[in-house]
Structure formats: structure tokens, C-alpha cells
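Note that one protein chain is taken out, while the other chains of the complex remain in position.
Right, chain A next:
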């Protein structure tokens, strides 16, 4: 019902091109309804001040010798070309943090996509306890990382519940202080924490997969598993592209979990992340220019990953 109203208004709107194209010369400079610009002004100022300007500032900073100075002090901040980037790429601790986040994404992203799609599909057909189940899945998502981190440290400590259950199979040293297991444990934590949100996205996408396609598939003799792969998976492809993108961006921003779960990227830097390095170099050690260079490299990396994912997932529409 609401769907039809939405499409009707959308159709009605398309007769007058949005954004003010040059099609009608009589059009006023600010469009038919300049009041809209006035209403949006606070938001536009906010976006410029909090996103656009800092974004440009970050790039500028990464090419200059930037340091903290007293407010109002007039200091010289010379252009240094790629020096900051050279410094970053020559630092083994920073290189390792990029490798770590790579391991993190390799575990977290596929796990997120598969688990959230499977759980959303099961939830979509469930009749009983549907509300309870949905709430159960998004409770971790709405809870602060800081709160649940405490439980995970308790669960995964040397003599914690997980090791008690595993008995002789438990890794030694324990999960979060083990160089090989620290990053995968964090990746599983983050997957668990964020899954609820991605299940919601997939649930929304599943409503758009036509029931007729399932009927056609079952007439053709396809079983449940077969129709999952040939109807559901292609049907929710736009959502998959989105889930891939969002989980990659969130993963690249990893900070709170290594900071708290492994005491700041331990053991021995095995779970440090680029953002953690940005905090250490930029704020703790007072070289914001180096931190900005790490940030620029990180964003370029994410953009490349997003591009590859789009190619692989073949999603033209987002």
C-alpha cells in the first residue's frame, strides 16, 4: 500500500526535474522552492564542517610537516611531499597493523555475509518466536562494545569458560594473548557484535524477492537448498553488495576491540590495527601528520577493496 503511494509520488515528481536542470529557462535561480535550501542549510553546514573540511584537511596534513601548536600561534608547516608516507611505509609496526586488518577482513567479511544471509533466510520463514529471535539477534548490535568486551575477556581468558569446555584442545597461551589467535578472536567478536544489523538488511532485501520465483523453482523440481542458491542469493545481490561494503568499512575502522580486548594491539603487535596506530602516532606521540598519512593509505585501501568487491559481486545497483 505504502509502496504504491511512494511510486506514485516519485512518478509525479519526475515531470519536474530535480536539482534544477537548464531545461526550463524561466526557472528561478534557486529552484521552484528555495525554502527547501533554507531548511537544509544547517545540515549542509554540518556536512561541510564535520566531513568535507576535515577530509581535505586530512589530505593536506599528510603532505605537510604538521605538529600540534598552541592555538593562535603562527607556525611554519612546510610542504614535505611524500615524506610522511615514506615514514609510514618504513615502519614495520604500521605495516604489521595493515596486515592484521587484512587477516581480520578475510575472516570477518565472508563470515558476516554467510551467517547473516543464512540466519535472515531462516528467520524470514519462521513463524514461532519470531519477535524473540529477532530481538536476540540485534541485542549485541545495540550494546556498547565496551560493555561486552568485559564478558569476552572473561570467557576467553586462560581458565575461562571457553577453555574449560575445550579442555585439552584449548590453545596455549589463551586466545587473546596468543599471537596466532588474537586477531581471529577479535574478528569473531566483531562478527558476532555486528551481525544483527546485517540480518536486518537482509530481512529487508528478502521482502523484495518475489514469491513467484520460489514457486517457479519448486515447480521445476528445485529443493530448498537449490532454490536458496538460485533464487535467494541472486535476489538479494544488491543487499550483498551493501553488506560487503559496510562490513569492509567498519572492519577497516577497527579500534575499540583491539584497544580493550588485547590491551592495545598485543601480544607483540599481533592485533594492532591501523586506526590504533593512528591514535598512538597521532595523539599519544604527537605526530598528526604521520597519523593522517596512515588514514589516507587506509582509505585508499578500502576504496580498492570496495572496487574489487563490486566487480566480483557484479552489483551495478546499490
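The definition used in the following text is that contacts are C-beta pairs under 8 Å (C-beta built on N, C-alpha and C of every residue); 3 or more make two chains touch, one makes a residue touch a chain; residues count from 1.
By our rule, contacts and distances are computed from a predicted model.
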item	value
Listed names "ABC transmembrane type-1 domain-containing protein", "hydrogenase (acceptor)", "Carbohydrate ABC transporter permease" or "Sarcosine oxidase subunit delta", with the criterion being the UniProt name of the chain not displayed	"Carbohydrate ABC transporter permease"
From A:143, A:210, A:268 or A:285, residue that would touch the chain that is not displayed	A:143
Identified contact with the non-displayed chain, of A:88, A:231, A:278 or A:305	A:278
Residue among A:63, A:98, A:175 or A:259 touching the omitted chain	A:259
Hidden partner chain, residues of chain A it touches	2, 5-6, 8-10, 12-13, 16, 18-20, 29-37, 39-40, 42-44, 46-47, 50-51, 53-55, 57-58, 61, 68, 71, 118-119, 122-123, 125-126, 129, 131-155, 157, 159-161, 164-165, 192, 195-197, 200-201, 203-205, 207, 224, 238-239, 242, 245-246, 249, 252-253, 255-256, 259-260, 263-264, 275, 278-279, 282-283, 288, 291-292, 295-296, 298-299, 302, 318
